[in-house]
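Let me begin by presenting the structure, written as structure tokens, before commenting on it.
Only a single protein chain was left out; the remaining protein chains are all shown in position.
Right, chain A next:
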Amino acid sequence: MAEYSAFSLLANALKGNKDWKPAWRKPDPKASYDVIIIGGGGHGLATAYYLAKEHGITNVAVLEKGWLGSGNVGRNTTAVRSNYLLPANTRFYEHSMKLWENLSHELNYNVMFSQRGCLNLAHTPAQFDDYARRGNAMRHLGVDAELMTPAQIKRLISALDISDSARFPVVGGLMQRRAGTARHDAVAWGYARGADRRGVDIIENCEVTGFLRDGDRVTGVATSRGDIRAKKVAVAVAGSTGRVMQLAGVETMPIESHVLQAFVTESLKPFIDTVVTFGMGHFYMSQSDKGGLIYGGDIDGYNSYAQRGNLPIVDEVMSEMLALFPGLARVRMLRSWGGVCDMSMDGSPIITTGPLPGMYLNCGWCYGGFKATPASGWCFAWTIAKDQPHDLNAPFTLDRFHRGLLIDDKGQGANPRLH
């Protein structure tokens, strides 16, 4: 199995790198499968991988509208963390963190998971108290968290303006040392390769155009490459959830699709070796191994499927960056892009059976789906294989909104643009 090793690297180098095999096949779709997963992003591929590995279900197809990893798995800002307040979220994301910690080894694929820490800055005493509360809640469930003073923060991030004359002076921070970043493309490719090696068909450029039905029951999908039947059809399409569910006749969902922009600067010498977030607005930044600063802020705040945003948010994100790091004023931005986020009504995801017989649903990731990729796939695979949720995703139902069982980590209410 270990095709990638120091030995294979050396052997291929000596042979002029001519013997590397494609990481996954390009099969034509079969007429039927045990399980079809719609969406070849991180979550769909991870689901296929864990279905094959944990549950022995290998007659699986992953259908991807574009090319593999062309959606949000290749558009996010790569932060991985489990610093939530509410137990349902903390348990789920900590499970994900534990899977991350062994992921490169598990997949025999270097996902470049780097536990460089994630620091939330506090700018008022009240916010610092709130972070202390969240840190305590995390530690209560066995997750690492520590409060930091401005002096400790300055030693960690020397470029940060912690002076009293800063626009929003820093009074402290909450650090999760085990948090960090991972190479997002490698996560998609690693899961794809792992699933493919176990017999899963990954079918790219195959858009789902409708659902095959037997009464209420979903029995397959109509696609741009023909009809494909399946005993179970799983939907993991993030920002396109509304569109795909409407094809199945589900008119409304507790989801709005919004656009989130992200940015990268030209490459710099090592500048910051952690992930830092701003507490007086919405801004987060880390540095990639190539040297670019990767950063982003809030969603644009109106419904969008456009995968591109508008200038007001660009302006806001740059202002926030300069409030923290005045020294970056003359660094040039290299690229910006947008991804479509499936904003749920309480900011938490949905991983569940249904809502139709024969269907399984994974959505509502807001703009935090990347860190969840391993646990999302792991729990979704469990749910599909056993027709019931695992304890970890049992709270993430679709009907929790109508039953008053919301998981609203930020306490923002049913206003998706604020989560």
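The definition used in the following text is that a residue touches a chain if its C-beta (ideal position, glycine included) is under 8 Å from a C-beta of that chain, and two chains touch if they have at least 3 such contacts; residues count from 1.
Criterion: contacts and distances are computed from a predicted model.
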item	value
Chain excluded from display, named as in UniProt, from "Sarcosine oxidase subunit delta", "Octopine/nopaline transport system ATP-binding protein", "NADH-quinone oxidoreductase subunit M" or "tRNA threonylcarbamoyladenosine biosynthesis protein TsaE"	"Sarcosine oxidase subunit delta"
Option touching the unshown chain, where A:N17, A:S165 or A:T252 are the choices	A:T252
Selected residue (touches chain absent from view) among A:K30, A:R155, A:R217 or A:R243	A:R243
Omitted-chain contact residue, chosen from A:A145, A:V221 or A:M345	A:M345
Missing-chain contacts mapped onto chain A	240-243, 246, 251-257, 301-306, 310, 312, 345, 401-402, 414-415, 417
